[in-house]
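Only a single protein chain was left out; the remaining protein chains are all shown in position.
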Amino acid sequence: MPLLETTQLTKDFGGLRAINSLGLHIDQGEIVSLIGPNGAGKTTFFNLITGLYPQNTGDIIFDGHNLKGMPPSSITKLGIARTFQTVRLFNNMTVLENVMVAQHSRTKSGVFGAILQTASFREEEEMIREKAKEVLSFFGSKLTGYRFDQPASMLSYANRRRLEIARAMATEAKLLLLDEPTAGMNPRETQDLAELIGKMRDEKGFTILFIEHDMRVVKGVSERVIVLDYGQLIAEGNYEHISQNDRVLEAYLGKKAENA
Amino acid sequence: MFNNVRLALKLGFYGGIIALFISVIGMVETFDQRNIINGVVSIGLGVLLINVLVIGYQTAARIGKGLVQPGENGKQTARARAIVIGNGSLAGAVVSSWLALLVLVESQINLRSVLINVSPELISLLTFGLETGAGALLLLFLGTLFGGLGAFTFSLPSRVRRPLVAGLMWLAFWGLLSGVIRTTLSEIGIPSVVAKLFVKIEGLTPLGAVIIFLLAIAINLGNQRWREPLIERITLLPPTRQRYFRFGTWALGIILLLALPWIVGRVTSDTLVLVGIYILMGFGLNIVVGKAGLLDLGYVAFFAVGAYSTAILTSADEISAIQISFWAALPIIVIITGIAGLLVGAPVLRMRGDYLAIVTLGFGEIARFIALSDWFKPWLGGAQGVINIPSVALGNFLIVGPQKLYYLILAFALFALFISRRLDKSRVGRAWEAMREDEDVAETMGVNTIYYKLLAFAMGAMIASLGGAVFAVKLSAIFPHSFNVEVSITALSLLIIGGIGSLPGVVVGAFALVGIPELLREFSEYRLLLYGAVLIIMMIVRPEGLVPSTRRARELHEDEAAQDDWLKSETERNIITPAEL
Partner (left out) sequence: MKNTLRQRIGEQFSLITLLLWALRVGVFIVVLWGSINTLASGRYEASTWINLVIAGLAQGSIYALIALGYSLVYGILRFINFAHGEVFMAGAFTSVFVAEALERSGFFPKYPILTFAILLIVSMTSSTVVAVLLERIAYRPLRNAPRLVPLITAIGASFFLQYTFRGLYGSGFHTYPEFGQLWGVWNIAGMDIQIVQVFVFLASLLMMAGLYLIVERTKTGKAMRAVSEDKEIAALMGIDVNRVIVITFVIGGMLAGSAGVIRGMYQPQGIWFFMGFHPGLKAFTAAVLGGIGNIPGAMLGGLFLGVFETVGPTLILQGLGIPAANQLKDAIAIIMLVLVLIFRPQGILGEKLAEEKA
């Protein structure tokens, strides 16, 4: 049984059909990249899966649950976490707090625990903190030490992207959705991050679906590539297969010609 | 040169408008009954005076910046000083010319038929009892003089300027509160013959003024000289001694807090209770606005629900069928109000910020309409309200009178403070904060924003209900008219002046915005004018408040550049006095 499966998924914005009868699946433990020209509907697909937009028709089945009508927080609890194309951190919270928030659905202390400072509250708080530090240390020393207490807004662009990934990891999700994780990074940073994506699966056991425009990353990291155009699946398979597919070339070249 | 004059004219122009404004709306005259220093200067004139001084000072500050470079010789400094003072005087003259104009116009046209506060009293005040022409001239002269004085103050080296300004501020502050000082003095057993020498109910005596002024200067100088060495000494002490020291400070603070109503006396305690109620409300509203980021303008609704449920549950009035003790009623009051919070929260859950604000404002009004209506009269008493609310009993001890009620509100306020503090660094607090920063992202990170919004509304409401309960007990009767939009605006204003999200800010805000106007009865007419001005000015100049929480400051000052500019001008300002460097 696949971890994530969509059937006949459709989303309209007014007259525009952003996702058109899309059916695809992601298996446990895969690293899959989602590509397609600008406006193909990739981000919209993420928004549908995470519950930020309701779909018009079709189903999203995750780990045996139909996500239809679920609020995003419940979906996160089931085990899907994401990053955003335009980095969206809690800018005025510290690096550590950003990651701590993400464990919300894995923890449960409430108002009373906090007010009475019960033993279980303090334990859990300590656990959240440790976990957050552990997740941040996944990125080496880039987000640790004195960075813990810096407000997120003070980080460099690449670090902000990293922090957003760390935040998603801290939700203890099964499936990570990364929206253009390397956008705006220099070649060196891109390379590092590509390696980390592999490590995230190998060491931490995440299943990963990521949107990517940099074909070297796609080629280097992903085991399977899904190509969208006009909200439809036009091809899927390994990189070699995809790169020779006529419809894919047409979609990309066609768009290029239009843009030129 | 020309630029300087233009600046002076411009600032003078604005200052003049302010002076004219506060005269024409009646503040000057209203405040003339009270004196800062008896027989010398009334609060009304004092306000005008401060206005001129500040304008002079500001003119100097703007012109002085960059006029003299460090290391230049004394002669040029003297010249710069002359320019600065000249322009300050000019600005002061412009300010007073507006008032002179008012005097002249009034002598020709009867403005009073429309502008009711342009009364003969105001005119004679402004002309110092002289006839029109002479009065106007005197006014101009004084404006020039004090504008120049303001500028002169600026040109002093900062080690002279600071104590001087501090002295003036103390003078103004204690002058305003002379009534309180007087009652405090008699309360702590100083015979009135002696007290009368220093302060009278209507103002400080000149002797008292001199003492306060000198005291302020002494404290300021002492502070400059000894503060840092003292702190250093303390940090050098062995840890156990340090602990004693800290413990001592705490103990002193607590003793002061407990003794406060008996030091300030009965009348002032009444004000303290009111301030306490608003501190409580401020803490509660801070959960909704400051933590969860929901701009609730109908906070009065929960205050009202708290007060009304207290009244109905405990009153001996015939409309309330039940009569139980305050303590038995308290949990019910809190729960009822919490439910009211949910009821207000639910419909606005998915509204965006600005709509939410206005809809909650509407809810606040609805609460009042309902309390006033004939429909609910059998249960809520209509316009006559509910009377006969008994005092709170603690065992055999009756909490009667403001001095004892103070402890009740103190306990509640400390409780609310405690809750707020504890929630800050917790899973709940983080969820609120994340939600405030970006609702969608918080939701995708697993925060159930619907639950947390409702939680914020319910908790805010419950805290307000405590305030309402004390309010009902304090007055022993409640009327719908006490629960109007002013309450919400007051709570919001004190939150904003103190700095949204800052708990000490709430306390400072409540004392400044509720305490002082309450002590100066004349002021009550202008309270909302003040709140309005506070909201406008704070939003434009200092959205993070006077006692900001660092985080909020960051959030609201997205453009750090503005702050940097301000810092720079602060440092540059001092350049005029090379002596300092």
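Note that the chains are named A and B in the order they appear, and that numbering of residues resets to 1 at the start of each chain.
By our rule, a contact is a pair of C-beta atoms (placed from the backbone, for glycine too) under 8 Å apart; a residue touches a chain by one contact, two chains touch by 3 or more.
This one's a predicted model, so the numbers in the text were calculated from it and none came from an experiment.
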item: Touching the absent chain when the full complex is considered, from B:156, B:221 or B:528; value: B:528
item: Contact residue for the chain not shown (choose from B:102, B:389 or B:454); value: B:454
item: Candidates B:78, B:349 or B:393 - the one touching the absent chain; value: B:349
item: Hidden partner interface residues of subunit B, rising order; value: 21, 24-27, 113-117, 295, 297, 346-355, 357-359, 361-363, 365-366, 369-370, 372-375, 438, 440, 448, 450-451, 454, 485, 489, 492-493, 496, 525-526, 528-529, 531-536, 539-540, 543, 556, 558
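The rule is short, and it goes like this: only the chains that are shown with their structure count from here on.
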item: Centroid distance [mean C-alpha coordinates] between subunit B and subunit A, Å; value: 48
item: Sites on subunit B touched by subunit A in the complex; value: 418-419, 422-423, 425-431, 433-434, 437-438, 440-450, 455, 459, 551-552, 554-555
item: Partner subunit B, residues of subunit A touching it in the complex; value: 50-52, 71-74, 76-77, 81-82, 84, 88-93, 97, 100-107, 109-111, 113-115, 117, 121, 124-125, 128, 151, 153, 167, 171
